[in-house]
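The structure appears right after this line, and notes come after that.
As you look at this complex, bear in mind that one protein chain is not there, while each of the others sits in place.
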Amino acid sequence: MIEKIDELVNEGLLKEAGIIKPNRKLYEFNHERIREIFKQLLERLGEKGFYLATIVGTDMLKDKKIRLDYYVVVLPEEITIVLRTYVDRDNPEINSILDLIPAALAPECEIYDLLGVVFKGNPALRRPFFVPEELVEKGIYPLRKDARV
Amino acid sequence: MGKSKILSLILRNLIRKPATIQYPREKPWVESDFRGRQYSDLQKCIGCGLCRIECPADAIVMKKIPDEYEVPKKNARRLFPVIDYMKCVYCYRCVTVCPVRAFITTNYFELADPQHITSEELSLSTLRKKAGGEASK
Partner (left out) sequence: MQGCRAVAIDKVIEVPYALEIPVGPQHPALHEPLLLKAYADGEEVIKVEVHTGYNHRGIEKLAEKNSFYRDIFIVSRVCGICNGVHANCYVRAVEQILGIEPSPRAKYLRVLAMELERIHSHMLINAVMAEIIGFDSLFMNIMRDREYIMKSKEIVTGNRVSADYMIFGGVRRDLNSEKVDKLKKLLDRVIPRIKYYKKLFMEDETILKRLVDVGVVKPSEATLYGLLGPAARASGIKIDVRASDKYDAYGEIPFNVIVRNECDAWARMMVRWDEALESAEMVKYILDHLPQDEKAVPDERRLPRRFPPGEAYARVEAPRGELIYYVMSDGKPMPYRVKIRTPSVHNILNTAKFYIGYSIADLPVILTSWDPCISCMERLTIIDLKTGERRKVPMKELAGGGKKWVNPRYSL
């Protein structure tokens, strides 16, 4: 099934960008096309063909970006691939894929609460999720590098 | 079918002696290398403080050795690590990272002990008092 990913690369949706140790292929994409990509994945791999392992959000303070890594495990070989995108740090917004893949609920909620990335179209986003009330009032996102907690 | 099986097990358990250990009348048997209470041997300690830096629970503070004790020359700063046993997670990182292997490990597991909340007393007991220390008082 992994060759289906290469098709997406050929169509220009994804761009190869090296590997993450050990041996996880890294693809970059434009954050505006996220729904398109996951729709394609659902179409080509099928509902049973992959699962979303997690989304890792990292604050890249120097580049003024927030990096989002979507880790997708392609079945049945269980190959992990990484779909990486960047959103603007001052205005972090990306489309939600919750309605396509319900498994995105937990990571999207977590990243919204910790890093402040808004997933447009996710009805479950709410603060405070687990961050203490006083931090929410101050508008602090704890995992941002300039946050003092 | 399943019912009779578990019934016979329960009946057998009825006549068996209890599986639980009657602590504190009866002590559980722990391995000789169980990670129990540890303290530093001040004959070996050089007071470098690496254990304090590496402790994941921040349970170690470096304290000055009181004046009435004889301290080996290598510990020039007269510092020694005091482990707060209430904070310690018994990972033994201090034991393994110590450059002079100064920690004494025991398999003592009964840690709810008002006598030894920190390792201060145990560590100092490894040192001798100065001969004239008592007389000058």
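Each chain gets a letter, A and B, in the order it is written, and its residues are counted from 1.
Everything that follows uses one rule, which is that a residue touches a chain if its C-beta (ideal position, glycine included) is under 8 Å from a C-beta of that chain, and two chains touch if they have at least 3 such contacts.
Note that the structure is a prediction, hence the values are computed from the model and not measured.
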- Message: For a quick check of understanding: of A:I5, A:I37, A:I94 or A:C109, which residue touches the chain that isn't displayed?
- Response: A:C109
- Item | Which of B:R35, B:K63, B:R78 or B:H116 contacts the chain that the document leaves out | B:R35
- Message: So one chain is hidden, and I want to know which residue out of A:I34, A:V82 or A:V117 touches that hidden chain in the complete assembly.
- Response: A:V82
- For chain B, residues touching the missing partner are 1-3, 5-6, 9-10, 13, 19, 30-31, 33-35, 54-57, 89-93, 96-99
- Message: Contact with the hidden chain only, please: which chain A residues?
- Response: 20-22, 24, 47-54, 56, 58, 69, 71, 73, 75-80, 82, 101-103, 105-107, 109-110, 113-114, 123-124, 126, 128-130, 142-143, 149
